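See below for the structure under consideration.
Rather than the whole complex, this shows some of its chains in their spots.
The first chain written gets the first letter, and so on, giving A, B and C; residue counts start at 1 in each chain.
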Amino acid sequence: MKARVHVFLKEGVLDPQGKAVASALKTLGFEEVDSVRQGKFFDIETGPLPAREAEERVKEYCKKLLANPIIENFRVEIMEP
Amino acid sequence: MKVGVVVFPGSNCDHDALEWSSRLLGLPTEEIWYQDRDLRGVDLVILPGGFSYGDYLRCGAMAARAPIMDEVVAHARRGGLVIGICNGFQVLCEVGLLPGALLRNRSLTFLCQDVYLRVETTSSPWTSAMRVGEVLRVPIAHGDGNYYCDPETLGRLLGEDRVAFRYVSPGGTLDPEWNVNGSLEAIAGIFSEKKNVLGMMPHPERASEDMVGSTDGLGIFKSVMGALCG
Amino acid sequence: MPEPQVTAELAYKHGLSPEEWERVLSILGRTPTYPELGIFSVMWSEHCSYKSSRVHLKRFPTEGPQVLQGPGENAGVVDIGDGWAVCFKMESHNHPSYIEPYQGAATGVGGILRDVFTMGARPIANLNALFFGRPDHPKTAHLVKGVVAGIGDYGNCIGVPTVGGQVVFHPSYDGNILVNAFTLGLLRADGIFRGYASGVGNPVLYVGSKTGRDGIHGATMASAEFSEATEEKRPTVQVGDPFTEKLLLEACLELMAEDVIVGIQDMGAAGLTSSSFEMAGRSGSGIRFELDKVPMREKGMTPYELLLSESQERMLIVAQRGKESRVRDIFSKWGLDAAEIGVVTDTGRAEIFWHGERVVDMPVGPVSDQAPLYKRPMEEPAGFRSRKSVPLPALQKADQGRALLTLMGSPNLCSKRWVYTQYDQSVRTNTVLGPGADAALIRIKGTTKAVAMTTDVNPRFCKLDPYEGGRLAVAEAARNIACVGAKPLAITDCLNFGNPERPEVMWEFSRAVDGISEACLALNTPVVSGNVSFYNETNGEGIHPTPTIGMVGLLADVSRRMDPWFKDEGDLVIVLGETRGHLGGSEYLWAIHGMEAGAPPTLDLQREAALIGLLQELAAKGLAKSVHDCSEGGLAVCAAECGLAPRRTLGARLELESAGLDPAALLFGEDASRALVTCDSMHEEGLLAAARRAGIQAKAVGTVVGDRLRISVDGQPSVDVPMAETRNAWENGLRSVVG
């Protein structure tokens, strides 16, 4: 199975990196830039998993490790069963 | 009283913590390997600084899931003493023993320098031998020490007198310029509800000998010895 | 992918010269296979073979009672008494850092750390010497930020404090920055490990990260000039994995504490090839291994790629037969795999197999230590003499206080705090003096000792006169060591130069080697390790000759240390050494008059040695309260720096006599062999007497007082600046570079 997981900061949590990127873009002359939020993604490959279980399983990865629920949300996409 | 220093792969202040408690304070101290499931009867657990798992993914995230952490959590829930320094603080937040999280420093760079800490409360086993408002000079060395929590949690921390230290100017006043990593409310260290768990970003173990800069970090250990040995 | 046909043309493309190609054919007696050609090309590259520099490096003094291991191993080792020794080396990672500053610098640190811990030493301190282009060059800010973050992140993660170094800006580095990383480790004097592959039948083990296609041909790249084209090609840069290195470090040290291995070598430039050939070469044995057993990260890798890959965080180990399982246990405790890939033989040959097929079969000796050796032509650069004798400009007379503030804020002289706050300076709680002092001082727990270390070189001096520049670099390093009270022990070096095929570059190189050798002999600091980096040029423009010196010293009683900072008002300020107002090549001419001309200061090595001895005596007897070396920026800058302690600012009032010198020359001249010291008036007589005995001129010139720096010349006010303003200029100097 192949999955992609996006992990992003919750709204309201300060994102110093995104902010720095936005201001750096402006300094480079891209004045139209209003805001940037930065996140992480993971491309995960596993051995065969029963199709129905795959999504639940990847959500487990997120809850157990990939995301910190205090500051982050996540979204799981199964790319290939 | 026996002290245990947990060693994760990538811990690098484990020796410093070990020395802090064994050589400088004369307490029997042992290393505890992250894969163990036994705290071997220690009274106080130190989660040392460093880069457990390279700080990959999120600082402290992978260490928080190591086998030994179940024991550390159980020890803390029983009221046992636990201190997390720097990376250890990050681990304590990740494992849920302390609320909030440590985000990237405001400067987005790693920062190693002396900071000034104001003791915010003495009603804890970790600060009982100090004075409220006392200013300590202690080094920091981290890239992710910018303390964050939601407003509700912050309210609870403040209401329950659980802020241990704040970053202040050398004169002891709050000043954004001296809150070098940009922490919420200049928070440098916090307690758990029962105050048996302390997490702090600065390194008191590096400030316990004049020859290497300062002895202001000894107060924490003196307090805790008082608490334990009566 | 079918292997290309090996021909002379292909060999030339691999950087071999026609003569070298002939030599390959005669060594083998046949045309090499493709992997064999790859091996020759990297082993005979400048980087690995030192083919242009070896004839010169032989002139270095390398012996002394303190030397336990001189050049030739992964790093040098020096005795510090009580059964302890220190192991150190410096290495360049210039080209990779220009292409990808963060990863280039990070992997540079990773490489030098491995060099030191393969010797059995635990790394306890890092230094870094960095040379960037002009501060306002469009690439400079990006390169500075990337390099500093890369160095910091790697060392910080491993838990080795970075405690000193230097940062230089000069247009000659615009297209070719220099990143020189130094590591020092601590070990027992009888616990040195070496890169030997001996004992027929002993297993050869591969440990650490898996092999990918990283940096293939990195070593040959480091030996080729840059051009627009290579910048386009962008070879696969190596990515550092400091976490794996930390595991490797702990595992190797644990392994070495037991009697289970014969030899160990890190896979640096030219990876598996150079490590296996060097290990077999040193012990005169042979080696046989199966490439298909090498752990691989990528699919479809070929023997050629496996042999030439420069993937980081890998080691080659020869274990004692029968103890492999112990080796495996230790590595697995640290989460690392150890793969047995071959055995030591007595054939004197390297026999390498790929799924049972013999793809390499060549004699080790001729490849590893009979590499070509060149006596390249040398020629004094045109204009060398005239540059030295350029008349100096009419010096600015007016406001020496302004000039001082300009110098204090210039990127070369300003505080490097922005750099070193990104480095963990205090992990392991041994840092007695970190960045900011003349030399860093690391104590050795369990003893009264401390080790002092510094890096020094002044590229402008070296350009104006490479021989004097080389001597001055060693002298300044030794003086810096003595300023904290320590005795200079030995040096490592990083010789960064342009294209050795240019006779002028080779001449500069040779002159610098002569200068360094002479100073090392006089100061009793043999060369125990080092590194040469040639081809530092872009589009035909060479860098200034930059022979960076890394020096190590010993302070027997750490409680006797000295630091540069003024202590108490009322203390006497004394200048040691002679001031002749030498402005050639000075920072003053460069920053105020935009000039790079004249001859560097003259240096009397006997007098330098006497000053160094005197400084140690002052420390041992506790006669001085502060000592600071007087170098770039001269007396005035030196005095200002003394007033800028980390947490305190103090001024001084100094009264100088010009003895006919121009005030600018008096204040900012960079004569060698000087130091500014302070003492309690109670110790004045003792200090002056000690100086007299040493034959060093000593003159009380004023006192520590107030919050301004006031300097008068022949009774006329010359400098009068508030120290707060000085601090401001000095601390914000790098802002103009990095924002």
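Assume a contact is a pair of C-beta atoms (placed from the backbone, for glycine too) under 8 Å apart; a residue touches a chain by one contact, two chains touch by 3 or more.
Note that this is a predicted model, so its numbers are computed, not measured.
Composition notes for this entry: the full complex, per chain label, is A x2, B x1, C x1.
To be clear about the criterion, only the chains that are shown with their structure count from here on.
Centre-to-centre spacing of chain B and chain C amounts to 36 Å, using the average Cα coordinate of each chain. Between chain A and chain C the centroid-to-centroid distance comes to 41 Å (mean Cα coordinates, whole Å). For the pair chain A and chain B, the distance between C-alpha centroids works out to 29 Å. Interface residues of chain A facing chain B in the complex, by the touch rule stated above, are 12-14, 16-17, 20, 64-66, 68, 70-71. Looking at the complex, you find that chain B touches chain A at residues 57-58, 61-62, 65, 93-94, 99-101, 103-106, 108, 146, 148-150, 182. Within the complex formed with chain C, the chain B residues making contact are 9-10, 12-13, 15-16, 19, 49-51, 53-56, 109-114, 139, 141, 143, 170, 203, 205-206, 208-209, 211-213.
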